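Inspection log for the structure reproduced underneath, given as structure tokens.
With one protein chain held back, the other chains of the complex are shown just where they sit.
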Amino acid sequence: MTDFTGVRADFPLLSTAEGRTLTYLDSAATAQKPEVVLEALRHFYRYDNANVYRGVYGLAARATAAFEAARETVAAFIGADADEVIFTRGTTDAVNTVAWAWARAALGPGDEILTSEAEHHSNLVPWQEAARAAGARLRFVELAADGSVQTEAVLGALGPRTRLVALAQASNVLGNLPLDVGAVSRAAHRLGAIVLVDGAQSVPHLPVDVHAMEADFVAFSGHKMMGPTGIGVLYGRREMLAAMAPFQFGGEMISHVEAESATFKEAPQKFEGGTPPIAQAIGLARACEYLSGLGMAEVAAHDRRLGELAASQLGEVPGVTVYGPGGARLGVVSFNLEGVHPHDVATALDQQGICVRAGHHCCQPLMRRLGVVATVRASFYAYNSEEDVEKLVASVMSTMEFFHHVAH
Amino acid sequence: MTDFTGVRADFPLLSTAEGRTLTYLDSAATAQKPEVVLEALRHFYRYDNANVYRGVYGLAARATAAFEAARETVAAFIGADADEVIFTRGTTDAVNTVAWAWARAALGPGDEILTSEAEHHSNLVPWQEAARAAGARLRFVELAADGSVQTEAVLGALGPRTRLVALAQASNVLGNLPLDVGAVSRAAHRLGAIVLVDGAQSVPHLPVDVHAMEADFVAFSGHKMMGPTGIGVLYGRREMLAAMAPFQFGGEMISHVEAESATFKEAPQKFEGGTPPIAQAIGLARACEYLSGLGMAEVAAHDRRLGELAASQLGEVPGVTVYGPGGARLGVVSFNLEGVHPHDVATALDQQGICVRAGHHCCQPLMRRLGVVATVRASFYAYNSEEDVEKLVASVMSTMEFFHHVAH
Amino acid sequence: MSLTDLYREIILEHARHPQHKGSLAEPVSFQAGLNNPTCGDEVIVQVRVGPGGTIEEGKFDGVGCSISMAAASIMSGMVAGRTLAEAKQLIDAYTAMVSGKQAPTDELAELAAFAGVAQFPMRVKCATLPFHALQKGIARYEEGF
Partner (left out) sequence: MSLTDLYREIILEHARHPQHKGSLAEPVSFQAGLNNPTCGDEVIVQVRVGPGGTIEEGKFDGVGCSISMAAASIMSGMVAGRTLAEAKQLIDAYTAMVSGKQAPTDELAELAAFAGVAQFPMRVKCATLPFHALQKGIARYEEGF
């Protein structure tokens, strides 16, 4: 069993003098970075910085080796092979890559994309646009009463015209238990459909094995899993990547160029036009190693425990509504205080050193389904503790008091 | 006058024990980073790390302010307004953005894209693909005898069907003097064409004022101008950005989302789907400040002086062919040794601590025009000195000797 | 810096019991809406301008946080009796104050309660939302449609 007590000390932002006063509960937006990741970035720039693939000299060889080792590490972290890992700018970029490079070419009138109104805009709007461009149709999984996407509902919504299923494995708002991607993939494949998983909230917080879950594409962001900003991953099943046309033209993705035409390399290079995010890949790999060191099963259990504790304790505060499932859940808790706008709550909590998100969390359709304009969201990660939950709950209570007391 | 003697000491990779033995002459591929840039990255992750725009809490406010200040700094560096600066992954990403978001929508059969066979693949292949998709035609500026694109030739090649001129301001191979973008833009605009400038080699090395040169789009990369990897810029004239459809959907680029449709924000957000490269933007801004501190006119003069020195001295070595112009030139020098393959030259120079590039430099059509398979390329930046040139020339001579002596 | 620096009694009072809220009776000279996509706040401002170019009445409608709703409430009351030029001056003075560029002036009267917003940069947008809507409305009205 990993002991999470010491984890916080690995994170400079949380353990400097000022940081010690912070209760950072916005990891679903972006995670803090352990010192080892900052050090990996610094080390690369100080000792190994060169462009990759192209150089003959020793420095370039080191940079290339470090970059390709990073790809191996990230691939191993998600149970993929290295040539299935494409470095992107983030989840949004990864989803859009598939929307441009695959969907616009592969879909046509009558074809259906199955998604949901609980998706992050980054896994919804690209499909709206691709569907419009291809003449395809969006279909939406029926949401459960708590707003969540349930595996059963997905299986029921698959139809003969479904060509693509694009769903998040874990919600960034509700904290419901993850989608059973394996079951969805197997059912979708039987119907000739492929599955794109928005893994932005699952890869950082759960053990994910892309081969075992038989997904065709998985998109995720480095910055949400303790890695640097400016990097993400598109995992693509080898056959999908081989069949898909490239999308960013130029640089190392190219094999042979004539004035009027060009031929391209194989994946992953095929999809990595231009100088890649070299230092960021190396930093992300270090974050994967750090997370593996903690153990992803342990991280998952830890995050869930804090999420469940927060949800149950907040649920007992009079006037507080907690969204999402009642019992077992992940480490994301959205809630509202009666008569107090989420922005006011977030400002009040911030005054007490608590960083939470207030807003629609890039999920406007889901907000409408929940019947709210916005929510407050607390999200937990390995550096959080029960103490953070206690602080949150106490501050929510005093915030309620402040607005109701002063206002009456 | 800036004294460049002390500059090298600002660059950790070049001034550590191991670094001191290095003569880094591959800045056209990627530049080394000054300590202040590494420190800016580290500082952000240690003290200000949060996602931008979305958070109400103080940490998020600091991150947002730092990110937007970075945009202002980068904008000021190129003479743009902040809302005309879109952060991308790099030059390749920036060019492809225009190729997808503008060219495919704006061009049609009969329309012409004017480019050249001297372009980097990243400013050629995107247009091959966009032209094919739009039914438009590529036209090529006639190259000068030394392979370079001359302003006069561009002006002569503009025609009534030209809709887009896509050219590099400075070559990454030849070192010829920069294109007069102002003259090209004014002529193009008179014909109703727009101008995209590949600034990958000019923005890092020359004073560039995008408003003064009246360009419509300018693309460049952070990593080539002492900034981090994983970031670049697409400058777009305000009217162009307003007229152009977004391209990466999701995240902060969105205004309002329904299940089936969405509306978008104004530029620059409109083109920045997903969590942006926050730390990298801050690092790039710091690099701009560092370069401004040296003075871009001084940097340009310094780089040119070293380029001219190297070209003239290498030109005097028997058996060495120097490509590009004879006299005045920029700090990029491509050359070949008779009877020795560029890869062998690069390996030999590396053994003497000199990092040069060997290959086609992502310019295969230009290589064919020069009648070579590849060249050796030395490129200079502010941290280089005359001593580096001397080392290069001496090592080229001993390499020539090694291969010719041993081989006979 | 404490919570009461931002949430002055008068702000909370207006947020709870907004004034001049709802639809303005005809004739309406102009109206303008704005929203803050980040938090979903929405505000619509309606104004009737009298024959002499003086605002006779202002009303607002919308949903939002205490800051934006209180600002809309107080603003709607204060515009009545001012010329459009005076209203624009008020907008400028207020915007300068909440963004920390200027100390509260006398003219701002009750709006001085929003001075604390300057210390909460992420809330400046909330505080200015109704004012920007009013500004948009005046601009359109003056352009003549």
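Order as written gives the chain letters A, B and C; numbering starts at 1 within each chain.
Just so it is clear, a residue touches a chain if its C-beta (ideal position, glycine included) is under 8 Å from a C-beta of that chain, and two chains touch if they have at least 3 such contacts.
This one's a predicted model, so the numbers in the text were calculated from it and none came from an experiment.
Put simply, the hidden chain is in touch with A, B once you look at the whole complex. Considering the whole complex, the residue from A:8, A:54 or A:71 that touches the absent chain is A:54. Of A:23, A:64 or A:347, it is A:64 that touches the chain left out of the display. Checked against the hidden chain, the listed residues B:147, B:199, B:342 or B:365 yield one contact partner: B:342. Not every partner is drawn; the one left out touches chain B at residues 340-344, 347-348, 351, 358-360, 364, 367, 373-374, 402-403, 406-407. For chain A, the list of residues touching the undisplayed chain reads 53-57, 60-61, 64-65, 254-256, 265.
Here is the rule we use: only the chains that are shown with their structure count from here on.
Averaged C-alpha coordinates put the centre of chain A at 31 Å from the centre of chain B. Measuring from the averaged C-alpha position of chain B to that of chain C gives a distance of 46 Å. Among the residues of chain B, those touching two or more other chains are numbered 54-57, 60, 254, 256. Across the assembly, chain C contributes 38, 120, 122-123 as residues in contact with two or more other chains.
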